[in-house]
Structures are given as structure tokens and as C-alpha cells.
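The complex appears here without one of its protein chains, the remainder shown in place.
Let's turn to subunit A:
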């Protein structure tokens, strides 16, 4: 803010006065920059937003939030020229970058240069090293108003465009895909000025004679030139390049690879009926037994519906040594169980809450959705971030945007249509149906592992065989509204959820059970520490969970997020991966891995200066 420092008290009032307008401008700037450069990660590579008060020669004065530049030297010889750079270099992930400069006054001679320069070696020697006007020195590129010439790292210019003067708006566009630059004058493109530009250039202006004043627009205001139209052209070009990218030479190889990826994805997430149908129609073998898939599916369903006690029990039954070998996993599950108890959703507290018997009578008409993991509409998690830690989390949360199984998306055309239609419609309807859980806890926990949880309830309607074959008909939903305790009759549920959520569902017995369970958990934690040493993650997990009890309304407390159903997803996927690992199956589906790789690849492109990453967002191909 060096530009304002000299003004003292008088200026202060002006600044205060302009505050709201300033905020408006700031907001507009942020919005525009986000829209123009969605691929830029500003934590890594901030965008230029103003001229740098530090990176300038002393003959340059800044004002108006460091957007206005004026010349304050003698301006007698070319040696008196001076320049200023923007606060940050242009990030490659912009793809196409653009800024404009309005000539407020051409001053005495209008010797103004607008352009780009690399980080200078020595600030004190700015005039003769970094440049006189933009374009006179090494890695310095400029377009000069007095003669209309372009200067590319040398003192001799090339005839380039028209001259410019007071009132003109000059734009500078850097194409980071082909490393070229063109200028605009009053909204008209003047054609390529430079090619083979180096990376990390800063927007720069240079002035040389008294009275010269220019204003920059880094996105604070709408641009005169239609840069978005130009960007559209490049986006189309890049996407066409991707679309036309040559794939495997041999016939069908590509397609079968895609099919394998889709099938493995379906299996991983236990969409067993879809996986089965897909495998059948694409003529593939499923590498996991159907029963095993269904087991995983059942466990996931329990976790996602908050019934952790049953989930743990079922896991122990189906995969006897799994949790013994993974005490940390077990601990995590238990902590989650504790949270679910607070929530009133865990089976152990629910049966004490006196509501479960009702649920037996509350089946919706068949077909009932079949539980698939993690369909959360509330997911706001950034898609690409969670890949390394929770392998499937990113993918599953993305899913919730569409009500049809998004795993169909990557199928090549043709194979997609082979998926059973009923599955899609069920998924579609799931979100509208208030969730009505199938089975009572008591019965559920006693069920033999191999049986479907619906069977005993619906014996009259389904023979075992029918259930198998019409497995598409299983309830697929359950998780959409899982912030509500998830059983009983729908109307009641909604009401109770709306009126007031009570600790452990409001039952005194349940609260006691919860307290007791908490003590067990505490001792388990101590035991674990003795056995395996300190584990800060576990410690924090437990602390956070216990913190819930410190508030009278845990749901609206700072730690209340833990009660959100979405928090079940990482637990669910960790458990799922652990089970898969015991079967020597990959803990992350290849599809998710490929998506994650693509995202990493784009991030790497951004870091290494490949501008085309701006127009190749993975999201564009997954929606």
C-alpha cells in the first residue's frame, strides 16, 4: 500500500469511504478470476491482482490500490525509463491469461510500454537491466505506444501494431498452451506479437516521460476485449485433441479395457446386481464371488445407515480375523459406533429407544431399494482431494450429484445400454422416498451372513431364488436422509427430526448404554496405546467423539459435523478396502485410480508450465 502511505489523515477518510465499493470490486475480481481461470490453484500459484509496490523502480508511483501507475522521474533520456511488475507471475494453469491497461494520460511523449517480464535480477539496477520500457531487456516483452513496435528482449523493435495514446485500452493476452502473446487495442486483436515465451512472466508496464499515467485491469472490471470467446476456442481445441487422441491399435482392446474398469468399479462398491448384469452383457468374468460382494455390500449398508454395532458384528462373523489383525480399524469403527450412539442411530441404542418394533410394520411396497454405499446429496467434499487417504471417498461423493448410477458414465457407448433399466429407475426413485429401513435390529443381527437381510421379513413375497434374481429390486437408498434416525415410519421420522433431535434418541437406557460404551472405548484406547504405542490420529478421533457430550445440542456444536451421515463414508470405504485387501483385491478400484492419476497429472502439468491443463478438467469428463 505504498501508494497511500503519503496521504496521511486526509487520505484515510477517503479510503474508509471507499471501503464498501472496494469490497464490491474485490468480490467482482474474485468472481471473474474464478470464472476465467478455474484450473488455477491459488494456494500454489496466486494470480496477479495488482502492481507490486516492492517490484518496481523508484521513478514509478502507484496509487488506487496499486492499480494506477504514474511516472515520477525526470524523463530526460531513455535511461530514465522505469517499470513495475505485477505481484505474481502468470500461472500456467490459466491456459490463457489476459489483462488490460488503460492509458489515462500519455504524458509528455507517450513513451509507454506494456507487456511481460521475468523476475529481475537486481531491483536497484532496474532501469538498465530489467527494462527501460517493457521489451528492452532479457526476458522482457513489450508493445510501445509511441511507435507501435513490439520489443522482444532487445532495444530494437519490430513494426507490430498501431500507436496508442490517451484513452486507448491496450490488452495483453498470454497463451500458455502455445506460449505466444498477442495484444488488443480497444477490444480488437492485433495479432501474435511474440512466440516461444518463457514460463513465469509477470504483467509489466514501463513509462518514460513525466505525466504518463496508466490503469491496470487484472479482472477488477469487465474487459473490453472478449477474452472469454478466445478461451472458448482454445477449450474446444484442447477438448477436440483429447477426443481424437489415438487409442490402442488393436480392435476392441480399448473397449474391453474400459469394460474391465467399469466392472471392477461396480464390484468394488458392491453394486452386485449391476456388476453381474454388466459382466454378463460384456462377457467378462467377475473376480470376486457374488456372495462375497453381497457380504461387503451388506456391511457397507450397515455402516452407511449408522448401524455400527451390527456392522462390526457382521464383519467379525464374515471375516473372522480381519478386525483382530487391524486393531486401529476396529478402534475407528468403535469410535464411529459411539458417535452413532450419540446420534441415536446405532442398533444398540435404538433397541433401547423403544422405536424399533414399529419398524417391522413399516415396509414400503416392493421393490425396495437396495443399499449401495454412500449416496450423499449433501456431499460438498472437493472431488479430487480425498484420493490418497480415503480411496473411494472422492468418487462416491461425486456420485451423489446424479441419481442414476454414475458408474455407467465411463462405459463406451453401446455397453451402457446393456445395464438393466430397472436399476436406474430404482436409483432414481430412491432419493424421493423417505427412507424406510427394512429390518429390525434384533432380527438383523441374528441373520446368517449369507442370507439377504430382507428374506426373513418378506418370506411371503419372495422366495430365495426370486430375491437373488431380482436383486435390482433391493432398496438402493437409505443414505439420502440419514441424518435422521433411519427407521420407523417415514412421517414420524421427519417430524421427530424436525422438532428436536435428542441424545441417543431420547431414551435414558440408551444414554446409559452410551456412557458405558464410552468407558469401554476409553479403556480400549488405553489398551491400544500400550500394545501399539501412541497414535495421535486415534487420540484425536476419540477426543473429538467425546467432545460431543460437552454440548447440550451436539448437532449444532462445533464438533457436530461428526454426526453428519457423510462422515460414515470414509469409515465405510476404509472398512471396504480392508476387506478387499484380505481377498487380495485392490483396495482402490482402477477407475478411481485412473481418475486420481489424471487429476494428479493435471496438477503436475500446471506446475511444469503446460497451459493446456486449464482446459482438460477431469470433472468435465465425469459429470
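Definition applied: a contact is a pair of C-beta atoms (placed from the backbone, for glycine too) under 8 Å apart; a residue touches a chain by one contact, two chains touch by 3 or more; residues count from 1.
Operating definition for what follows: contacts and distances are computed from a predicted model.
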Out of "Cytochrome c oxidase subunit", "Myotubularin related protein 7a", "Armadillo repeat-containing protein 8" or "Metaxin-2", flag the one the UniProt entry gives for the chain missing from this complex.
"Armadillo repeat-containing protein 8"
Looking at A:68, A:235, A:350 or A:568, which residue reaches the missing chain?
A:235
Decide which residue listed in A:161, A:505, A:554 or A:570 touches the omitted chain of the complex.
A:161
Among A:106, A:185, A:336 or A:568, which residue is in touch with the absent chain?
A:185
May I ask you to list the residues on subunit A that touch the chain which is not drawn?
161-162, 182, 185, 187-192, 226, 229-230, 232-233, 235-236
